[in-house]
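Shown here: the complex without one of its protein chains, the others still in place.
Letters A and B mark the chains as written, and numbering starts fresh at 1 in each.
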Amino acid sequence: MAEDKNEKKWYDYLLTIKKPLVYLGMFLVVIIPFLSRCKLKTYETDLVKKVFTRVEKIHEYNKEHPDSKRGILLGFDYGPSTTPENDPMLYAVLRHAFLRDIPVVAWAPYVAYLQLAEGRIKRIAKEYKAEYGKDYVFMGLAYPPTPYMISTGTDMRPMFNTDYYGNDVYKLPILDRFNNYDAFGLVVTISGTAMPEVWLRYANSLYNQDVAVATTAVNAAKFYAYAASGQFTGMIAGLKGAAEYEQMVTRLENKVIDEDIKEYLTGLYKNVDKDKYPEKYYEPEYTKSEINTAILRRRQAGRGMSSQFGAHVYVIILIIIGNVGYYFKRRDEKRRKTGKWGA
Amino acid sequence: MKKIAVLIIIIAFALMSAYGQNDSAPIEPKCKLEVEDVKNDGGTKAEVYITPQNNPEEVDEYNLKIFSEFEGQKRKLKDIKIINNQKRIRIPVNTDNVNTNVIAEVYVQQEGQSVKINSASVKTKGAWFDIKLINSFVAAIFFISLIMYLVSRARKGGSLFVRKIPGLEEIDNAVGRATEMGKPVFYIPGLSTIRDVATIASLNILRSVGQKVAHYATPLKVLNRDPVVLGVAQEVVHEAYLSAGRPDLYNEDDVYFAAGSQFAFASVAQGAMVREKPGAVFLLGMFWAESLILAETANSVGAIQIAGTDATAQIPFFIASCDYTLIGEELYAASAYLSRAPKLLGTLKAQDYFKAVLLAVTILALITNLIGIDFIIDYILK
Partner (left out) sequence: MNFWKRRLPLALTVIYGLAGFAMQIIPALNGYRDIQNSWMPILFGFSIAIGVASLTKYHFTKMRRQPEERVYSIITFISLVVMAVAGLIGMSQDGGVFTKLFDNLFSYVYVPLQATIFSLLAFYITSAAYRAFKVSEWISTLLLVSGFIVMLGRVAFGPLMVFGKLSEWIMAVPTVAAMRGLLIGIGLGIMATAIKIILGIERSYLGGE
């Protein structure tokens, strides 16, 4: 009897798959689809469409009121760790804003986010010839974020004094108008943290400012409640949300630019007054590899979705395997027990 | 002949129309200008409304200039071209100071010169009560009164029942088990700052854990991410050891600053757990994406894990990998639960009664909404 108990049954093997093996499997199902550059087309959900439509509405408003335009205030609220999920969101939202000529004012709440933010924002600004200080501005560090959010109720400039590059905030033309919530049609917080709640508490509750959130899938579960109640003007959730927004913007871009993106980027800075684009912000010319990266960037989330598909299916298979083992083990144990009691 | 006649008629008409034009009165450019102080604000905002009163053919654009005047100093705030589309246009104005005169002036171009046609002004004033916050204000006052009442009742010896919270009941067992195994106890008071209520709630529990640990003479390691929390945690643990009568066991280096960045902290904690193999791990406070990394590592080294957070997104991860999880507000209830101090229990009860009131109002709103009375739900949603 004791020997029987110690003998390993088939289900025991299912229940004791070594962790490194499980992890290796995960590594493969994520890396293979990603490297093979598969792209997964995804369906579009209402919450993401809501953000897109809101940005489009700002564009409509700006067309009608060229003297009192509205802008977007961007909270760069994510750090290095969540870049794979948040980057495509940022790229898509910025592409949309610059495509529609909507002024963007951005800041980041932690030191570790600054460099990431600066590099990424200028990368996209360059794709649309956005001029620093006129079409967009990066204010730099807003830490601790709460007082900065509250001050934007009146005027954010005194809190900063200078922008990220050290320019006097009173000398940047964009900030003459875009320095308080009245001038912003939307706050977009791109976050891997709980920062959207802070935006909600201050920008939305105190100043009635529309806030849209773009967040990682883990945090999304919490924010659904706010999005459902309308406190958030739409939500881009996880890689899937990013892929949706990316799809919508690419569609719009094809319509607005109406040119092959490679040719568009190649010719972008030919015959332009280069004095308008100081090298401090970005170099007004494109190399071949930069163009290739820009094209790849346009389907970054779509590529990520294929890895996500692999990972989800893999976890489901693991759970099934585990449960099958668990079920048969329990059944056997039950039988054994009843057998004993019967005797 | 006919041609000449037609030509004469045309010339006559042209002359007449030219004469008529000269005869008509010159156009008087007009617009309605309103300058209003924004109510309910800090006293720095105003709004200017301009409504053109001419046809676009008569005056195609107006020039609106807005000035602020404070302590005798006049400053130009805005200089805007208003295209005449005969609509009322709103222009928000921000000034730097309270009690500033906001002056708006409208100009039009006449014969190459800019002529002022209208002006208006207002003095900005700060409000002494934000009427939009009346609901929150009344609720806060009601809540504070409820707390005062229940605290005084508890002090007089009224019994207040609190249901069992397994996670808190298990603190003793967890420390006991670590002691039996001769392993240290790890405590992480979350990764947030002292401004977070969850951090303060966690530091309250740290005191109880510290006392128990001191009682059993088990080593305690407290890993911190925020320097201010570190200072407070050191003080809390020191006091706990003192009150347990074992100040000799307290070592300041056991409560230390692990790392300032989120994932650096996670890897320091992971490394420490793998090397020191704690018998019990407390993860109480505010956690973000690192929650699962910490909990799974603690699980893999065979520690009893008691977790608790109000970060709703992290609760599922803790439930999946920890032995006991304090869900949301259970974390805040901990200090009352553990100390059984009447004044703390009083506030806990007040919280429950307040929740019951909110629930009752919500249900009432739903029922009245179903029978077609909307004002309660409209009020709530407003």
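Descriptive notes on the structure:
Simple rule for what comes next: a contact is a pair of C-beta atoms (placed from the backbone, for glycine too) under 8 Å apart; a residue touches a chain by one contact, two chains touch by 3 or more.
Just so it is clear, the structure is predicted and the values come from calculations on it, not from any experiment.
Interface note for the absent chain: among A:256, A:272 or A:319, the touching residue is A:319.
Which of B:63, B:119 or B:261 touches the hidden chain is settled by the complete complex: it is B:261. Note on the undisplayed chain: of the listed residues A:13, A:170 or A:327, the one touching it is A:327. Of the listed positions A:82, A:189, A:233 or A:247, the one in contact with the omitted chain in the full complex is A:82.
Considering the complete assembly, chain A touches the hidden chain via residues 19, 22-23, 26, 30, 40-43, 45, 79-84, 112, 115-116, 119, 143-144, 146-147, 150-151, 153-154, 158-159, 217, 220-222, 224-225, 228, 238, 240, 305, 308-309, 311-316, 318-319, 322-323, 326-327.
Touching the omitted chain from chain B are residues 40-44, 98, 126-130, 133, 136-137, 140, 143-144, 147, 151, 197, 200-201, 203-204, 207, 224, 226-228, 230-232, 235-236, 238-239, 253, 256-257, 259-264, 266-267, 271, 275, 289-290, 292-293, 295-296, 310, 312, 315-317, 319-321, 327-329, 331-333, 335, 339, 341, 343-344, 347-348, 350-351, 354-355, 358.
Methods note: only the chains that are shown with their structure count from here on.
By the touch criterion stated above, chain B contacts chain A in their complex at residues 42, 44-45, 80-83, 89, 91-92, 94, 96, 195, 261-263, 286, 288-289, 311-314, 316. Against chain B, in their complex, chain A makes its touches with residues 67-68, 79, 81-82, 112, 144, 154-155, 179-180, 182-183, 192-194, 216, 218-222.
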